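So that we are looking at the same thing, I have put the structure below in structure tokens.
Only one protein chain is missing from this complex, and each of the others stays in its spot.
Labels A, B and C are assigned to the chains in the order they are written; within every chain, residues are numbered from 1.
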Amino acid sequence: MPKQFRAFLLNAIVAILCVGAIPIFAQNQPYKAPRAADGKPNLNGIWQAMNTANWDLEGHSAQAGQVVALGATGAEPPGIGVVEGGEIPYLPAAAQKKKENYANRLKLDPEVKCYLPGVPRAAYMPYPFQIVQTGKVILISYEYDGAVRTIYMDNPGPAPVDSWMGWSAGHWDGDTLVVDVTGFNDQSWFDRAGDFHSDMLHVVERYTPVSANVLNYEATIEDPQVFSRPWKISMPLYKHLEKNAQLLEFKCVEFVEELMYGHLRKQPSK
Amino acid sequence: MRWRIFWRALAPPKKRNNMMLRKTALAACVLIALSGPNMRAQNLPRTADGQPDLQGIWSNATITPLERPADLAGKPTFTPEEAAAYEKQVAERSNVDHRSANAEADVASAYNQFWYDRGTKAVGTRRTSLIVDPPDGRIPALTPDAQKRVQDTRAWMQEHATDGPEGRSLGERCILWATAGPPMMPGPYNNNFQILQSHDRVVILNEMIHNARIIPLDGSPHVASNIRQWMGDSRGHWDGNTLVVDTTNFSDEYSFRGSDRNLHLTERFTRTSPDTLLYQFTVDDPTAFTKPWTAQIAVTRTKGPIFEYACHEGNYAMTDILAGARAAEKKAAK
Amino acid sequence: MPVRCSASLGTIAAFVCLTPVYLPGQGLPIPAKAAKAPTSAPKNWTPPRTPDGQPDLQGVWSNSTLTPLERPAELAGKEYLTEQEAADYVQHLLQQVNTDRRDGGASVDVGRSYNEFWRDRGNNLVADRRSSLIVDPPDGRIPSLTPGAQKRLDENRAWMREHATDGPEGRSLAERCLSWTTAGPPMLPGPYNNDMQIVQGPGNVVILNEMIHDARVIPLDGRPHAEQNIRGWLGDSRGHWDGNTLVVDTTNFIGEYSFRGSDANMHLTERFTRVSPDVFQYEFTVDDPTAFTKPWTARIPFNKTSERVYEYACHEGNYAMADILAGARSAEKKK
Partner (left out) sequence: MRSYLAMAIAAAGLLVSAAPVWAHHAFAAEFDSSKPIKLEGTVTKMEWINPHAWIHIDVKNPDGTVTSWMVEGGSPNTLLRNGFTKASLPPGTEIVVDGYQSKDESNKMNGRDITFPDGRKLFVGSAGQGSPPPDGKSDK
């Protein structure tokens, strides 16, 4: 075989292989997020979940609301559920408590009282939140109740005290921001359906860019006092693309004063 | 509240039975189709995706009753002469323009014939019932439990008929239309539905009461079993040229002829000519019925469009019924 | 609902200068703490930059200081103190606000609330020994209110006194956990938790004030303010760079918010200039022609701290609101 021909054949084979390989390669290649100035994936932006996980993490049908006067505006919208495997693996006593929580949710849900949402609930409240990313810290500001978290990218050590929003330590796993959250109090709920936790709660969040305007959000939830095993929720978070999108104030404390203190109000003298 | 079941509309107390029979079972259709030979598969219209094309606006109006009437027992089909006689008889019986001598019967006829659209023909096969299985053309017996549940519900509904909205039928409450289903049954009017197809979804838009089912064809599983809906949760697939739709996850409060939450409904849609569909449904619910049962309805192409049926928005009747009951109570108290 | 009162106007004058006290003796053991960084600026110092080239203001900062916002009457005409005067003044202030004191009778004592170890006021005046944080007007005092604003303020005060314990609206915005007097904007030093964190993202700056977990995300992209009918307790902030200085304009304040008598027309301008590795100069100008007879400006240094900003969940633990109202109801019953 002439040398030139052999070279031509080789080139041709390589070319065919390459051409054939490109589409396959492109399909399997994970999305590569645009970079921030420090070379990390850029998660900056205003994000929001588009689901009804805040009503109930598990799949649920629509149903009438708790307040008659609100009519359809207070009714509970349905949702296919965000829990992997469908059900939250409660320990028996905890399952009973969840039931009681649900039955008394109008009275007990911390959201009703405008309390801080905790994690992961903050991520799927029906309000936007903004990620502001720097090398040392990543700050997340939530519109609901002005809640805020600082994620320390240098290990901050153990939480000094329990808090509503927990104590967040972050690191990068490839293009995924992984946040290890501990130091929770036992006051927050996961949703309006009474799903709850103890102060042993440990949450690992994963934020993964999957396209220009979508993050995949996952949270693994562990709490040996309440659950028989760790369990996971996952959902997409969507970027707000409106021109001049910004967080506005939802300082709800004022909206719940009558609810919380109305019974202590001075009665008009008769 | 638990008894929000619309049994009343479908299997009402004896006294109203005749009226109901007149109103619902006396359906007919402008049917021509099934008399002709079925279309050959290769002549079936196809969508751009290559699926059998079921799209269009269809009517299932027919006068053939769901169950075979007792006087036709043992007679699964009419001769053509018998069919013509039956059509004539039904037309006369159901003509509400005749003013009845009895005021109660007269008020039950409600309003002129021109409001109705029942069809005037028996199905083209001249069957004497829509039910094709079991062969006697009757709904199989309920299980003892289901029988008890149905009786309890009926009793509750009778006792609380005008106490509040829960005592009224689901149809009167504009929650669900008895004939809109699923499954879809012929009714006295607005028997229209539209089918639309995309590459992996089929939509069945029923005029009553503006219900649209969007049915995935992509092999995705049913939603979680604790998600319950009035129209259930439907998943479809193609079996040759037939669209098969499985529906489960029905609401606890929904009952089709005595069914309960375990109802597994299978619907089959087969295009049989340019202007006809064969619609077949099988009800399988072992906790409610002693065996599964199947009905077939010939569906014909009809003129559109589907109009808006905003039931709840204009439902003065609910207020009137309850206000009437309160007024009667006041009078009785005097 | 009747008029709501402005931010703690009744009590504001009192915290002009509060102070820490170093106490001898041992309490519960304290873990070792990180040493503080040196604070003096090297000569020809250039401010550091963020990866995308902006002057870097990031970190946790504290504005604790004993220097009062307004020049006290007894220091009238004295813009700067000598070293000796400053030392005496500090000593005086420390003694004055020491909450470990038990003198003065029960009604004064109950007002001091609790031990000094809960506080973190700073123990120094500002470094140049200016006798007020206000630098303009030169007398170091807030300009007088317009007649309209004065009337509004008097009415609010009277309403607050009359309805002090009728319901939550009679309490200050801070007691209601709605708005913190010193968290602003603008930010002032207070008796504790004087910490804030600055985070700079692409196209924005976040100012996270520990009190009361208020985070302002400030766009730097030149967009206009939100429309006029969108109002907030923190207003609506827009920032831009003026050389190495971050300038933040804030408008759209909610009508119920009042900073020292301001109203919904307040235009607040804040300027942040890094002057050394450990200090940035914070200057704010209050311009509100319907409230003040002229604009006024104050300057406060922020010092870098190695501490972290902690959660301050004010409303969630606000037993005090229920206790105050319950106390009033129980007193009524007794009558």
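The definition used in the following text is that a residue touches a chain if its C-beta (ideal position, glycine included) is under 8 Å from a C-beta of that chain, and two chains touch if they have at least 3 such contacts.
No experiment lies behind these values; they were computed from the predicted model shown.
Asker: Of the chains that are displayed, which are in contact with the missing one across the whole complex?
Answerer: Result: the unshown chain touches A, C.
Asker: Which one, C:Asn156, C:Asn193, C:Asn209 or C:Thr251, makes contact with the chain that was left out?
Answerer: Final answer for the missing-chain contact: C:Asn193.
Asker: For the chain left out of this view, which of C:Gln58, C:Thr99, C:Ser132 or C:Ser258 touches it?
Answerer: C:Thr99
Asker: Of the residues C:Asp128, C:Glu162 or C:Asp221, which one touches the chain left out of the display?
Answerer: Per the contact definition at the top, the residue touching the missing chain is C:Asp128.
Asker: Mind pulling the chain C residues that touch the left-out chain?
Answerer: Contact residues on chain C toward the absent chain are 8, 11-15, 18, 20-23, 25-33, 39-41, 61-65, 72-75, 78, 81-82, 84-85, 88-89, 92, 95-97, 99-100, 102, 104, 106-124, 126-128, 130, 164-165, 171-172, 174-175, 177, 181, 190-195, 210, 212, 275-276, 278-279, 281, 301, 303-305, 307-308, 310-314, 316-321, 323-324, 326-331.
Asker: At which residues does chain A meet the chain that is not included here?
Answerer: 160-162
In this section, only the chains that are shown with their structure count from here on.
Asker: Based only on mean CA positions, could you tell me how far chain A sits from chain C in angstrom?
Answerer: Computed value for the inter-centroid distance: 33 Å.
Asker: So the centre of each chain is just the mean of its C-alpha atoms; given that, what is the distance between chain B and chain C in Å?
Answerer: About 70 Å separates the centre of chain B from that of chain C.
Asker: Going by the contact rule at the top, pick out the chain A residues touching chain B in the complex.
Answerer: 58-62, 78, 80-81, 86
Asker: Residue numbers of chain B touching chain A in their complex, please.
Answerer: 223-224, 226-229, 251
Asker: For the complex, which residues does chain A have touching chain C?
Answerer: The touching residues are 36-38, 42, 44, 114-116, 130-137, 139, 141, 146-148, 150, 152, 156, 160-161, 163-165, 187, 244, 246-249, 251, 253-254, 257, 260-262, 264-266.
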